[in-house]
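Since the structure comes first, as C-alpha cells, the remarks are kept for the end.
Missing here: one protein chain of the complex. Every other protein chain is in place.
Going in written order, the chains are labelled A and B, and every chain counts its residues from 1.
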Amino acid sequence: MAELKRKADRRPGPPPVLAPGHTFGSVTSKISAIVLTDPYDWRWAIGMGIGSSLLLLFTVAVVHLLLHGVGVWGVNIPVMWGFAIINFVWWIGIGHAGTLISAILLLLKQEWRTSINRFAEAMTLFAVACAGVFPLLHMGRPWKFYWLLPYPNTMALLPQWRSPLVWDVFAVSTYATVSVLFWYVGLIPDLATLRDRAVSRPAQLIYGSLSLGWRGSARHWARYKSAYILLAGLATPLVVSVHTVVSFDFAAGVIPGWHTTIFPPYFVAGAIFSGFAMVVTLAVPLRAAYGLHDFITDRHLDNMAKILLATGSIVGYGYAMEFFIAWYSGNPYEGFLFLDARPFGWYHLAYRTMIFCNVLIPQLFWFPACRRNIMLLWVCSLIVNVGMWLERYVIVITSLSQDFLPSSWAMYYPTFWDWATFLGTIGLFLFLAFLFIRFLPVIAIAEMRELVHEKDHHAARHRGLPAAEPGGETQ
Amino acid sequence: MPQVFHPSANTLSRVVLFSLVVGPAALLGLIYLLVRSPYQTQVGVVREQPVQFSHEHHVNGLGIDCRFCHTSVETSASAGMPPTHTCMTCHSQIWSDSPMLEPVRASLRNNEPLEWNRVHDLPDFVYFHHGVHVQKGVGCVECHGRIDLMPLAHREKPLTMEWCLECHRNPEPRLRPKEDVFAMDWTPPADSELARASEPVPTNHVEVGQLTNCSICHR
Partner (left out) sequence: MKPSYKDQETPLTLTELTRAARAASTSEAASARQWRSLSELADDGSFLEEVSQAVSGVRGAIHGLDDASRRKFMTLMGASFALAGVAGCSVQPIEKIIPYVEQPEDIVPGKPMFFATAAVAGGDGVGLLVESHMGRPTKIEGNPTHPASLGATDVFSQAEMLALYDPDRSQVVVHEGRVDTWERFLAFAVDLRDRKLANKGKGLRILTQTVTSPTLADQLNRLLEAMPEAKWHSYEPVTRDAARRGAELAFGEPLEPVLHLDKADVIVSLDADFLSWGPGRLHHARAFADRRSQGADAPGEAAMNRLYVVEPTPTITGAMADHRLPVAARDVSHAARALAKALKVEGAPDADANRLAGHETWFSAAAADLLAHKGKSLVVVGEGQPAEVHALGHAINAALGNIGETVTLAPPTTAGPADQLGSLVELTRAIEAGEVDALLILGANPAYDAPVDLNLAEALLNDRGPTLVHLGTHDNETAALANWHVPEAHFLEAWGDVRAFDGTVAIQQPLIAPLYNGRTAGEIVATLLGEVGLPPRETVRRYWRERLPAETFEAAWTQALRDGVIKEQPAKSDADADGDEKAKAEAKPKQYGEPKLDKVKWADAPTEELEIVFRPDPTLWDGRYANNGWLQELPKPITTLTWGNAALVSPALAERLGLQNNQVVELEYREAVVEAPVWITPGQADDSVTVHLGHGRTRVGRVGNGVGFNAYALRRSDALWFGDGLKVSATSKRIPLAVTQHHHNMEGRELVRSATIGQYRETPDFAQAEEQSSHHGMSLHPDPPVPQNEHHAWAMAIDLNRCIGCNACTIACQAENNIPVVGKDQVLLSREMHWIRVDRYYEGESEANPGTVFQPVPCMHCEKAPCELVCPVEATLHSDEGLNEMVYNRCVGTRYCGNNCPYKVRRFNWFHYADETTPSLKPLNNPDVTVRSRGVMEKCTYCVQRINEARINAKMAGRTVGGDEVVTACQGVCPTRAIVFGNMLVESAVTKARQSPRHYALLAGLGTRPRTTYLARLNNPNPDATPAEASAENSVEPRHG
C-alpha cells in the first residue's frame, strides 16, 4: 500500500487543473476581487481605450455605409460578397468554442473546463454579436431585414425556405438565444456572491436584481443543476448545426470551390479550431494580468493546444480532400480553381499563407515543449486566427472572382470602409470583453468551489480525514 | 448586514420577467393590426378635391355610364380621367354659374387642368391594367365598391397585395358576364353556377395559373 503510494507520488502526473492549497474562501475572494475590490489597472484602461476607439470607427463606417449604400465597399460583379460575409463566418466560427466548452465538455465531465468556460461563453456571445451585424449591413436594403422572417404580412408572402440564408437566420438567432440563457443561468450563483460581497448600494441593487433572489438553498441548487444540464443538452447540437448551416451558404451554391459536400464537417472543425485559438488568445493575457495562474493552469493551455492540433489537422484534411476531388472529378472549373487559380493565381499569396497558418503551424503542438511554452502558444493562436480569416477570404473571393465565364472574371479590392467595418467589429468585441472583465466574474466562482470540494474530497479520501463541508456563502 | 431588497421586489421581478416575454409579442400584434387599419390602407378616408364631385349624384342620380367620363377603361391600362371639356359639355348649360363649379370653369378659361387627388392609388411598381380586368368580367364594384353610392369618393378595399391575391388566386367567384361589368348592383342569378361561386364564367377564358406570376403585376 505504502509502496504503491510512494510510487504514485514519484510518478510525475499532469499539471493539476487547480493549484493546490485553495479553499472556498480563497477562490471566491480572489476571483470576485477583480470585479469588486481591485483598483483600476492601466492595462485594462489601455485595452478599453483601444476597444472603444475602434468601436467609434465602427459607428462612423456604419453611418457612411447606410448613407451611401454597399457600393462604398469593394464588392463588385462577379465578387458580390466580400468582407461582410468573410467576417460573418469568421466571427461565427470564433463563437463556437464557448458553447463547445460549456456544453459538450460539461456533459463529458471534463473538469478542466471549469475555469475557462465562463469567459469562453462570454467570448462566444460577443463574437456572435459581431457576426450578427454583418449579414444586416451587407444587405442592399438593410431596413427590409424583417422580410427574412416569417410573419403575417399584407403581401401574403413568406421567406423562401429553400434559401440557406433563411436557415442562417434561424440557426444564428437560436444559437445566440441559447448561448445567452446558458451563460446567464451559469452566472446566477456568482451574481449572488457579488451581491453579498458588494459594498456600494448600487452594486448591491444591480447584482441583486440580476441574481434573481438566489439564496443558495438546496432547492435552488437542485433547480440550478437540472436547468444547467438541460441547457447544455440543448446547446450541444447547436455547436454542430450552426456552422453546418453557415457552410450551406456556400455548399448550396453552384460556384466552383463552394459546391462541395465536405463543407459542413470541415467548417465545424474550422470553427472549433478558430474558437479555441481565440480562447487561448484571451486566456493567456488574462491570467497574466490578473494572476489567475492557479485557476488557468498549464494543464488547460496544454489541453487547448491539443485541441488546436486535432482540429487544425481536420481542416488540413479538408484542404487536401478539396484538392483530390478537384483532380479526381475531372470537373474543369473545380480543376482550374484548385489546381491553378488558388495556388498560382491572383490570390496565391492569401492561399499559401492560409495553408501555412492553419495546417503547418498547429503541427508544432505534437511536441509537449511547444504546448507548454506559453508565449509560443499564444503567438500560434494569433496566427491561427489570421489563418482562419484568410480561409474564409480564399473561399469567398477566389471562387467568385474566377468562376464559369472568363469574360466576367474580375479582381476584388477591399476599400477603406471594408477594413473600417472589420476593425470596427473587433473594437466592439474588445469593448464588450473589457466591460465583462470589469463587471462580471471571469471565472465561474461557484463551479470553482465545487472543484475545490472535489479535490479536497479525493485528498481526504486518500488521507482518511473528514472532508470539508461545501459551505454556502463565504463571509 | 441589512436586506438589499424589500419583499415586494419578488412581485416586481416576476412582473418584469413576465413582460419581457409578453411585451414584444404584444408590440408585434399591435403592428399587425396597424398595417391593416384604415390609417395605413386609407379605407373609407375621403380626400379633399378641387371640386366636390359626387359619383352618387352623377351615376346613381343621373344614371351616367362610367365610360362617359372614364373613356379608356375598356381598352387601356388607365381608365382615363375626363378632361375639363367633358365636364363642360353639360355644365356650360346646367349649373353654369354654380360657385361650386368655379374651378372647372376657371380651368377651361385659363387652360389650367384640374388637379384631382388620387383615391385609388397603387404603388408605382405595380402595373394594373383596367382594360384586361374589364374584358375578363371583373366588375367595377369588385375594387371600387359601390362608388355609385358615394357622395364623395373613398377607398372601399384596402388595395394591399394580400387583397389582390385573394382574387388572383381564385378569380372565379368574382367574375361576371362581360355585359354586367358596369352594373353596380349586379348579383349572380340565383340559379347560375356563379351563385355557387364554383365555376368560372365559361366565356372569359381566365388562365388562373398565370395570374400569380410576379410579372403579371411587377415589371
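The rule is simple: a contact is a pair of C-beta atoms (placed from the backbone, for glycine too) under 8 Å apart; a residue touches a chain by one contact, two chains touch by 3 or more.
Given the structure is predicted, the values throughout are model-derived calculations rather than measurements.
A.B. asks: Which residue from B:C90, B:L108, B:L152 or B:L165 sits in contact with the chain not drawn here?
C.D. replies: Of these options, the touching residue for the absent chain is B:L108.
A.B. asks: If the hidden chain were put back, which of B:N10, B:S76, B:N170 or B:T187 would touch it?
C.D. replies: Answering carefully, the residue with contact to the hidden chain is B:S76.
A.B. asks: Out of A:W81, A:W214 or A:F276, which touches the unshown chain?
C.D. replies: Counting the whole complex, the residue in contact with the absent chain is A:W81.
A.B. asks: Based on the whole complex, identify which of A:P15, A:G49 or A:G69 touches the chain you can't see.
C.D. replies: Candidates A:P15, A:G49 or A:G69; residue touching the omitted chain: A:G69.
A.B. asks: Name every residue on chain A in touch with the hidden partner chain.
C.D. replies: Contacting residues on chain A, toward the hidden partner: 66-71, 74-78, 80-81, 135, 138-145, 147-148, 155, 157-160, 162-166, 169, 249, 252-255, 332, 336, 400, 403-411.
A.B. asks: Considering the whole complex, not just the chains shown, which residues of chain B touch the missing one?
C.D. replies: Answer for chain B: residues 31, 34-35, 39-40, 42, 47, 72, 75-78, 80-85, 107-108, 111-118, 121, 123-125, 127, 129, 131-132, 135-136, 205, 207, 209-210, 213-216, 218-219 touch the chain left out.
Everything below uses one rule, namely that only the chains that are shown with their structure count from here on.
A.B. asks: State, to the nearest whole Å, the distance from the C-alpha centre of chain A to the C-alpha centre of chain B.
C.D. replies: Centres of chain A and chain B (C-alpha means) sit 54 Å apart.
A.B. asks: Give the list of chain B residues in touch with chain A in this complex.
C.D. replies: Residues 4-5, 9-10, 13, 28, 32, 35-36, 158, 160-163, 165 of chain B touch chain A in their complex.
A.B. asks: Would you mind writing out the residues of chain A in touch with chain B in their complex?
C.D. replies: Contacts found on chain A: 151-157, 195, 204-205, 208-209, 212-213.
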